[in-house]
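Other chains dropped; remaining ones untouched in position.
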Amino acid sequence: MSNSDESASTLATPVQQPLPLAFVNGEAVIEKPEDLYIPPEALEVILESFEGPLDLLLYLIRKQKFDITTMPVAEITRQYMEYVEVMQTLKLELAAEYLLMAAILAEIKSRLLLPSRSDEEDDEEDPRAALIRRLQEYELIKQAAEDLDLQPRMERDLFSVSVEPSADIQPVIIQPDVTLQELVLAFSAAMQRAAAFEHHHIAPEALSTRERMSKILQLLNAEQYTPMEALFTAEEGRAGAVVTFLAILELVKGQSISLVQAGPFARIHVKLGSFEAP
Amino acid sequence: MKKINSEQLKQLIEATIFVSDQPVSVDKLKNTVLADFTVSDKAIQSALSALQLDYRPRGIQLVEVASGYRFQSLDSLSPWLSRLWQETSPRYSRAMLETLALIAYRQPITRGEIEQVRGVAVSSNIIKTLTEREWIKVVGHKEVPGRPALYATTKQFLDYFSLKSLSDLPNAEDFMASLDATQNVTHVLHEEQATQAQGDSDNQKEPIH
């Protein structure tokens, strides 16, 4: 399929074309343009499928197997104007871009009729070259769009796979951060409010006692008595013993634990819950 | 009606179950993807059995549920897969913080006692959230009518706040006194606190890529 010559490969697009470029450049093709006339009904349908003047121009060029770089501008302009006229007589809503292109083509045509002067070339770009470049660029994008459409895509050629996560999967919850300061402030705020309402007086108690109370409650159970000395640890020394003792008293007062002693100087036992008569 | 060989049948059934959002029944297979083919129920069943066998050693399984067949992840992988779903819970409310603070400073304490200090009811949700976070737990029951639970903080609570013991908690009375000394500072501090906390929670929100 690749029978493009040197000039075509440098200037024209290397992307594959539905119409082969290789048949171009023959004088005969230009002298005998075939299939020029399109019936207006067909034209109406065709026009709707054009994406703009560049698309229409490309169609005209390709239809007659011209090469973009050597297209006969006069001929193409004449055909283009015919289409535009038909569009107008059909009262199709004609985008301004089509008329602008008509003006550009007319200008190119008129310039080609003038004798060219070599000293002019540097000053201004040949409008024909500019048009050719735009056509080439548009053709590239047109092809790219077609290629993109052929690219396998989701929902049409490929379908995404969904697998049910096992029912026992629980989302991991990220817990909010709390700072120590927030905690202290919250406590202070609560206490301040309580004091303001004067609901009751809260005796300041050493935290260590309260902590020990929690610890003791966790050590004990409701079923079995625990010897009280098991709640004391020698390593904590006298201060520790005092804290533990205060905690026990506090818990007994709150009836959270109960103490039993079989006789004077006998071992004291502790268990959760209030004392029940046997 | 076209013929389909057993290998193609297996592929087509496999892909169908995979791309469907819902479990796929044999009827659905016959009415959709297999509509053009001459294929017996027996052939479909044996393709499904073959697929179940194929996936046995894999990370997902083909299972039959009430409405048809579907693939689902292996149960044993759930502990790790659950990390794909993360939810950031909202910041703790003032009620939550005060409840936690009262449990920390006044433990062991009953819900009723917390309510007495705060002057409002403590919602069960607060207790639940703090318990689920393993910051508080029931350490006993107070021997009064109704035997209310006594709450205390946990080792995890101490670890979170980098405390060796509860006695390391800042002395709230001193704290209050220092606040009183600089009267109007309270408000400012509260606000600062809020911004600070906001910042912290922002850091945490960072999604995993």
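Letters A and B mark the chains as written, and numbering starts fresh at 1 in each.
Basically, a contact is a pair of C-beta atoms (placed from the backbone, for glycine too) under 8 Å apart; a residue touches a chain by one contact, two chains touch by 3 or more.
Everything numeric in this text was worked out from a predicted model, so none of it was measured.
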Q) How many of each chain type make up the complete complex? A) A x1, B x2
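One rule holds in what follows: only the chains that are shown with their structure count from here on.
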Q.
From the mean C-alpha coordinate of chain A to that of chain B, what's the distance rounded to whole Å?
A. 26
Q) For chain A, which residues are in contact with chain B within the complex? A) 159-194, 197, 199-200, 202, 204-208, 210-211, 213-214, 217-218, 220, 254-257, 272-274
Q: Give every residue of chain B touching chain A within the complex, in rising order.
A: 15, 18-21, 60, 70-75, 77-78, 81-92, 94, 97-98, 100-102, 104-108, 116-119, 133, 139-144, 150, 152-153, 160-163, 165-167, 169-170, 172-173, 175-176, 179, 189-190, 193, 196-197, 200-201, 203-205
